[in-house]
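Next up is a structure, given as structure tokens.
Here the complex is missing one protein chain, while the rest keep their positions.
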Amino acid sequence: MVSDFIDQRGILTVFRRTPPPAGSSPGTLLAPAAAEPTRMYVFDYTTETASEFEVSDLSDVLHLKDTASVTWVDVQGLSDTTAISRLGEMFGLHSLTIADIVNAPARPKVEDHDDYLFIISSGAEIIGPLEIKTEQISIILGKHFVLSIQERSGDNFEPIRNRIRQKQGMIRKAGADHLACALLDAIIDSHYPCLELIGDRLEDLEDDILEHSDKESLRQVYHLRRQLIALRRSIWPQREVLSYLIREENKLLKKPVRAYFRDSYDHCVQIIDVTETFREMCSDLSDVYLSSLSNRMNEIMKVLTVISTIFIPLSFFAGVYGMNFRHMPELELTWTYPLFWILTITCALSMLVLFRRCGWIGSSASGGTPVKNRK
Amino acid sequence: MVSDFIDQRGILTVFRRTPPPAGSSPGTLLAPAAAEPTRMYVFDYTTETASEFEVSDLSDVLHLKDTASVTWVDVQGLSDTTAISRLGEMFGLHSLTIADIVNAPARPKVEDHDDYLFIISSGAEIIGPLEIKTEQISIILGKHFVLSIQERSGDNFEPIRNRIRQKQGMIRKAGADHLACALLDAIIDSHYPCLELIGDRLEDLEDDILEHSDKESLRQVYHLRRQLIALRRSIWPQREVLSYLIREENKLLKKPVRAYFRDSYDHCVQIIDVTETFREMCSDLSDVYLSSLSNRMNEIMKVLTVISTIFIPLSFFAGVYGMNFRHMPELELTWTYPLFWILTITCALSMLVLFRRCGWIGSSASGGTPVKNRK
Amino acid sequence: MVSDFIDQRGILTVFRRTPPPAGSSPGTLLAPAAAEPTRMYVFDYTTETASEFEVSDLSDVLHLKDTASVTWVDVQGLSDTTAISRLGEMFGLHSLTIADIVNAPARPKVEDHDDYLFIISSGAEIIGPLEIKTEQISIILGKHFVLSIQERSGDNFEPIRNRIRQKQGMIRKAGADHLACALLDAIIDSHYPCLELIGDRLEDLEDDILEHSDKESLRQVYHLRRQLIALRRSIWPQREVLSYLIREENKLLKKPVRAYFRDSYDHCVQIIDVTETFREMCSDLSDVYLSSLSNRMNEIMKVLTVISTIFIPLSFFAGVYGMNFRHMPELELTWTYPLFWILTITCALSMLVLFRRCGWIGSSASGGTPVKNRK
Amino acid sequence: MVSDFIDQRGILTVFRRTPPPAGSSPGTLLAPAAAEPTRMYVFDYTTETASEFEVSDLSDVLHLKDTASVTWVDVQGLSDTTAISRLGEMFGLHSLTIADIVNAPARPKVEDHDDYLFIISSGAEIIGPLEIKTEQISIILGKHFVLSIQERSGDNFEPIRNRIRQKQGMIRKAGADHLACALLDAIIDSHYPCLELIGDRLEDLEDDILEHSDKESLRQVYHLRRQLIALRRSIWPQREVLSYLIREENKLLKKPVRAYFRDSYDHCVQIIDVTETFREMCSDLSDVYLSSLSNRMNEIMKVLTVISTIFIPLSFFAGVYGMNFRHMPELELTWTYPLFWILTITCALSMLVLFRRCGWIGSSASGGTPVKNRK
Partner (left out) sequence: MVSDFIDQRGILTVFRRTPPPAGSSPGTLLAPAAAEPTRMYVFDYTTETASEFEVSDLSDVLHLKDTASVTWVDVQGLSDTTAISRLGEMFGLHSLTIADIVNAPARPKVEDHDDYLFIISSGAEIIGPLEIKTEQISIILGKHFVLSIQERSGDNFEPIRNRIRQKQGMIRKAGADHLACALLDAIIDSHYPCLELIGDRLEDLEDDILEHSDKESLRQVYHLRRQLIALRRSIWPQREVLSYLIREENKLLKKPVRAYFRDSYDHCVQIIDVTETFREMCSDLSDVYLSSLSNRMNEIMKVLTVISTIFIPLSFFAGVYGMNFRHMPELELTWTYPLFWILTITCALSMLVLFRRCGWIGSSASGGTPVKNRK
């Protein structure tokens, strides 16, 4: 009965986090249950030069850390907690920072640790016909390096890689802060296609519900609601993150970069607006669904009532003349049987006329027209 | 089944923006899909002189920029992004400002770039019998110039042009800031006719629903709700914009102009108030709709129950005397058939009286009157 | 179908304001469509002397303005915009102030123009059996004068006039600020009778709905809701006005007067409280209405089901023995017909007993009692 | 139809206040319509001595005012406004303070008049099986005296009197501020029994509704809601009062007393929490009620449908063989009548089996069990 393409683990995705065993030491590393294998990609560039390789041995990265070139380490998948932990230590991260990176999903936030800025962000991805998944992406911005740690492998950052490779825009000329800003912008913008998908579906559903009101539509409305709840939990705290990045002075963020954060902030607020609008539409749809059901019930009951009201009294009269009383003078006369039919048909027709006047028959057509004509 | 004059793309209008490809460089220009052709009109005036022409070559505008006269460039339609971009550069706009102008719709906001003040505003327009569209209008206020960029061609600003042409009010005597203020005021006031349209329709709908409760009315209520959601998204952020313009000191805005911004602010708050009131009324209407359906169902069921309760038992008795038992002494007597009719009619009448006492028959009339008379 | 005493222009009263033509110069005077004729009354008093006259020529007022006596000009009706405008100019009002006074209804607010304090307030008046209207009342407090401009003629201020005439309280001893405070207090208190009216009606409606649930009651609930929405829009912003008057230092308001503003503030908050409480009750009532309808539907369906369940099977058996099969041995025996009746009656009675046990018959009586007795 | 123990003036109790005649001078004394007769009790104590008497002549109190002993005047009943007014003047109260005391109910608040602290508080009392009433209690704290003015006579303060009489705790050792604090604490704690009563009733109602869903239960839910609205209006503003007393420095309140105010504050917040929780439960209950009604309707309709679906077709077949066509060969055969019965019974039984499979018969039992067993 449940359509195939809807993930039935909807609720659990809201609460995917592996909860820490109560009383365990804060900072314990707990990769999510179904973590993807870890891969690391390094990009090292200056205005003139750029090199790019996948990391097999972490020591290859070490010497890049302190050069003046911008070093971007992109980690995909959280399963190899040891490697991530070692990488973190190499770049001087606090143990709680490393725990927050690995124990996804944490709530989006920003923390200023003098030497580096730690941002937890959250992207959204379409993973099935009506299935959206949010993904924790941590960004660490140091003086000359950026670490980005994604829960899942993905190509969100491919356009940025291309911009670096092809020297597009000012990304090669600017520093690590500009790269971090570009990454964050890409993460925020990853919500747009999800909203578009949901918007399209909502539109279809409205027509479905006004015309069919089947259970499947209702199920889909609630499925969309849940997707929107998840998106909302992902996007709301990021507004605070971006607002913090715009507002707070920080030696790692140069002033011109802030204008770009403001741009991401505007997008973020727009996404929140649309999400809230869609949530309202979902609520409206479930109201429409209920009204639509009541409407249909009225239609059904009208049919039953019309049929019953016409035929039950007539059946009674037929029954009366089926009685076996000896002295029923009407039965003996020749013209009473045709009279019976004449009265019966007259009676039925006049009730039909009455019902039509009350709008019980053909009401859906006649009820709608005056509204249009009134204007 | 869907009435013709309702735009079925209701949901998409909430989310018209062409989303930027994820990871694209911030500041990329993306005109909306169905952008109108771009036309530019220039007004250049001092207290004494005023000239007005349509721009064919952008260099015609260049020399006006630095004169002491007030230069107003009104751009309509966003399709020619190159021209808009060049215009922006001529007047020294930041690349993100130009992107915000072109990538409509952005959220209304105000940004202070030392040399100019950048305002994104949003007007509303009636484009069909029950169809309202919001339109992004960007205003750039410089020392001696005002740029206004409208998404669509329109005559919102015609009264202001007339005031300039005819030296009405103090507009010719005042500076560029007064012009910007007048434009913003016109944009805010463009919401009034939309609200009036919706108010009129809501009023009609209430009567429709209390008397007919057809599906079409419900559809229209939800259509109005969506229009109100769109209006609300357009008007709310403008309150912040106006509040910022009143509050913040700025060398481009002279003090007397602020009093006029306060006037626009009051209008804006009033529009918000009315929008919220209308939203509440929409909710009420869909409640009324549901109650009305239930009410009607009760009426239908009463008819069915009255008919069934009267005739089903009588049919049983008719059936009894249609039985073929050999020894049914009642059947042989002469007076039993008239007696049958007498009992039947007595029984039916007494049930009718009973139903009338319970208020099941004629209740809609009798139920309403005592309330009126009680006062 | 609509009861006579309910004003069907309910929605429009929420939005009575004549919207300014888009793009018109701010400060344009637009009296409301159905403005009442303008009349002006002057009161001029000191502790010892008091004179009172209706203004026929505005120049009569001019010389009073600068005397040390308190001059109170009470304007009723907004149709004569020229006179009001001239009066405003005589007392040195800003052109936007005059526009706000005339273009009623504006939102209640307070503005401090060094020379005078401009307060827009809003009173409420019962104008029909269930009809409440709010009215804009502007108060201008100068050093030695108070202007009060009412949208409609009315006797809200009559008790204050009497207090001046009869030297009651300290009003003659105190200055213009005390008079303004008394006026504002009278305006706030004008909401009490309206709330009392609504409260009484709500109480009646609750019983009506629990017993009748007719459409008229529902209509009245929504009518009351709309009145409450209007009252709320009138009273909420006045809290801010009063809070401003208590809080802000101002040379026109002496300190002892502030204690009296605090008293008005307390009343205002109490009115808001009661309004919100009544709004909640309205919502409750429409829920009760729906539940009540469902309840009634259940009662109706029980009757239908009881009747059908008893007689439909019996009719079947009567039908069986009305069949014309040649070999139906039961029909031939003498005692089968009485047996048929005995079985029929037994069967009907036992079903009645069953229904009574299930609580389907007489349930409204038996369902209610145990609750009472349980305590 | 309305159960006896529910006060039908529920709504008016929310709005008991006698509204001041519009325009009357602020400070006019208006005792509530049904004010109780005024009685005054004096307690005068130091660490060593304590005297206690009922006041017959106000001059008896005058000399106690300035002694170093703590003087507590407890006034019960507001009808004798002259006496209360004189008492107030004796203790140097502002005329608006006296008006606030007498014109009950005012909103709970605290006012600092240099010489004294004026607190309006509100207690709750159970006055009938499900009837709660709130009562204004004003407390005036001076240097060496405390006045407490209760709307109704009551024994809320009896335990405090006993603590004074029996030298329990530190009340005799501490000053007037400690007494005021103890009184306020007793007033706040008077809400607990009311909440307990409501909590017990809510619990009973839930079972009632899930099993009976009668109108009486619904009425009681809404009655409880209204009691909770009244309690909420009484308790919310007291949080602000207590928060003010904890926060603001004041020469009349010694520092150790503040710790006790914090305790009352915690109780107050807890009462608010429980009130809000109960309000949510009430809303839930009215939802449960509606669902329960729909559920029952389904049960009723199932019975009707099962009976009709089985017997209506059978009746048709009985009717067919009751027809009087001359050539109906089936009627002539001996074995057709028994066959008719066999087919009829088979048909009825197989439909019963079908209905049981669909869960229409016996569903209430079978529907519930799998849920329990699944765990």
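By letter and in written order, the chains are A, B, C and D; residue numbering begins at 1 in each of them.
Please note the rule applied: a residue touches a chain if its C-beta (ideal position, glycine included) is under 8 Å from a C-beta of that chain, and two chains touch if they have at least 3 such contacts.
Everything numeric here is computed off the predicted structure, so don't read it as measured data.
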Candidates A:L29, A:V42 or A:L314 - the one touching the absent chain: A:L314
Omitted-chain contact residue, chosen from D:E89, D:D115 or D:E196: D:E196
Options A:R219, A:R239 or A:R356, residue touching the unrepresented chain: A:R219
Contacts of chain A with the absent chain, listed as residue ranges: 1-3, 5, 8-12, 14-15, 17, 19-27, 94, 96, 99-100, 106-107, 109, 111, 129, 204, 208, 212-220, 222, 225-226, 229, 233, 286, 289-290, 293-294, 296-297, 300-301, 303-304, 307-308, 311-312, 314-315, 318-319, 321-324, 328, 330-334, 336-337, 340
Missing-chain contacts mapped onto chain D: 156-160, 163, 168-169, 171, 182, 185-186, 189-190, 192-193, 195-196, 199, 202-203, 206-207, 210-211, 259-260, 262-264, 266, 269-270, 273-274, 277, 280-281, 284, 287-288, 290-292, 294-295, 297-298, 301-302, 304-305, 308-309, 312-313, 315-316, 319-320, 322-328, 359-360, 363-364, 367-368, 370-372, 374-375
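Just so it is clear, only the chains that are shown with their structure count from here on.
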Remaining connected clusters, assuming chain C were absent and nothing shifted: A, B | D
Fraction-based call for chain D against chain C, same above half, different below: different
Whole-Å gap separating chain A and chain D, where each centre is the average of the chain's CA atoms: 41
Chain centre separation (chain C, chain D; CA means) in Å: 25
In chain A, residues with contacts to at least two other chains: 322
Overall pattern in which the protein chains touch one another (line/ring/star/complete/other): line
Interchain pairs in contact, sorted by label: A-B, B-C, C-D
